[in-house]
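Structure first, commentary second.
Here's a slice of the assembly, chains where they normally sit.
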């Protein structure tokens, strides 16, 4: 029956562990949220789209490609450094010679990061931006650069640090600066399993798989 | 009866040829490199379609550009021995031969053919494991396998060394006799043309410029090419009429006469056996009108005769007897007079 | 060694070091236990199976359509031939992600078939399409060169022996060009096994359905770097074995 239908779900890379635990039988494609959105714009039709922000699903909704998005989880933006790193505060990133990777302005993690930096004084902000060495198109790129030592620090989600199994250490951001990181999901229009898809999206908020992976409730 | 008539343009080259060969007859095609010999065979085989032309064999029309007829090569059933043989490198000798045979009993029939050409013991060898002579026989067996209605042989012996070539030539002659179909044979060797060809057609710049038996060509070469081809000596110079004869001022100096008529640039040909050797100095009186001073550059005894290489401004060769050498005490460096008759001097325009 | 030979040897050494060290680094960073662990992982096995399946199907399609195409380009002269050759080479220079977008735009629901064509986007069939698109030029290019190198007189000889064009193609051109065709096939298969960008864009990365090994590796980069490296090592080993074995098969073609 419709209950057993395998859904195809395009989801932000950072949702990988949580979603596979949430409904193991569905088909997931994990990649950068913007990539997945581009796919849908170009005609790809998964059943569900889950992004690492609310903007991308809202845009697709405005374009008439998905049903109304639903915020289902929150995440926290943190600084990721190597476990033995001496960097332990946002201010350290402004020191000369420190190398930083962040998401490009067009991807969710990048826009959150810029939001954070926007809250800093102009001097520190410019010092930090001057240390940026790469604008990665997805979180995986930032994580890769930090674990490989290509940069000294990067901005990622707390869930990514947790998934890295000790290869990364999280440095929390000052609470006033911490952005609201909300994840939204939407049923893609034209799905063959609208019922199952809606059930999938509706069941997400508060699912234990999400909180186990470190996501917050909306 | 195979008959061909074709005009075609290949790059800048124009071919315009017509020829016929009866069943059991072998027509040798000789001519300089690039003359169009291979192109003629390709037209007969259907591998090249001429701009205009007609090809028929045994009353069957293979090509008629007017009527739009063009039988594809696989339906013409010609036996084509390619220059360098074009054996299939991935197939053993017997499979090369069996390629043209119907599926049933193909191995038996292929072995039979290889046996007839005395090479059945190499049936399982790949072409690269065969010597030149063995390859030639496999190629011939392959061409004969499907009982062809005509045979086309493109310099079948030229890839062979002298030893193998003499043998292979004799075997080829036997095979041609037995096949009893019209055959065209391209060759650049006069001895081969005369051994294997009933007639010889000389091709030059896409045209058949002379046609006859090997002996006829040797007697009356129609061009410097034919003269050289038949083993004559060729001298170049400028001709002008004089005293009822033609006088030729030779390029290297000296002058000779010919009973042929010509003017302007010519090649004069004379056979080495028509040239007599006399001591240097003023020529003895006699009927021979041509006298050139020359130096002996080589002396080679060939059986009962001796071939002298001479330098007379242009190189020259004479064939004389042992006795003449002894009587004149000739050795390398000797100075002599080469003498021959104006009537033995053929002229062709250059 | 004479100075010039020494110079050549230096160049070879530099080239080899530069090209081999990074590949070796993948293996150096992978403990044998990681390798075994990565093969024990069900999703890794799924990806391997899918990669092999889709790559081989793509290869079959490429060989089936590409071989006659290459033969035509190699043996006939016609108007537009060199334009056709350049067009066939174009996908070689397309960034893979652009290739994926191009496929989406042309074969997706908004493409030439509209919604009525075969379901390709986000399906296993789509993976095959993406792999075929990016790998085909490698095979066609090499096959064309191999066919062009076959002595045309061999094919003419076949014709005079009563074989039509089709039989000549099968029994002469293909066997004689076999070594080159195999090399081209290996190259295309290698490229298909390593394909990432076009597959991700056109087919997505669904485990067991469209997640090939390169996509699985990519997915692991963020979370399971060791596993990603181990899976890379497996892929390199398979591809290397493949290249080497095809080279051997080609060498034996005439033995």
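Some notes on this structure:
Read from first to last, the chains carry the letters A, B and C; within each, the first residue is number 1.
Quick note on the criterion: contacts are C-beta pairs under 8 Å (C-beta built on N, C-alpha and C of every residue); 3 or more make two chains touch, one makes a residue touch a chain.
Note that this is a predicted model, so its numbers are computed, not measured.
Expressed with the labels used for the displayed chains, the entire complex holds A x1, B x2, C x2.
We adopt the following convention: only the chains that are shown with their structure count from here on.
Centrality by C-alpha centroid: the chain sitting nearest the overall protein C-alpha mean is C.
Separating the centre of subunit A from that of subunit C, both taken as means of CA atoms, is a distance of 33 Å. Centre-to-centre separation between subunit B and subunit C, using Cα means, comes to 53 Å. Averaged Cα coordinates give subunit A a centre that lies 85 Å from the centre of subunit B.
In subunit A, no residue touches two or more other chains.
Within subunit B, contacts with two or more other chains are made by no residue at all. On the side of subunit A, the complex with subunit C involves touching residues 8, 10, 13-14, 16-17, 27-31, 35, 38-39, 42-46, 139-140, 143-144, 147, 160, 163-165, 167. Listing the residues of subunit C that touch subunit A in their complex gives 101, 104-105, 108-111, 121-122, 200-201, 204-211, 218-219, 221-225. For subunit C in complex with subunit B, the residues that touch the partner chain are 151, 153-154, 156-164, 171-172, 175-176, 178, 253-254.
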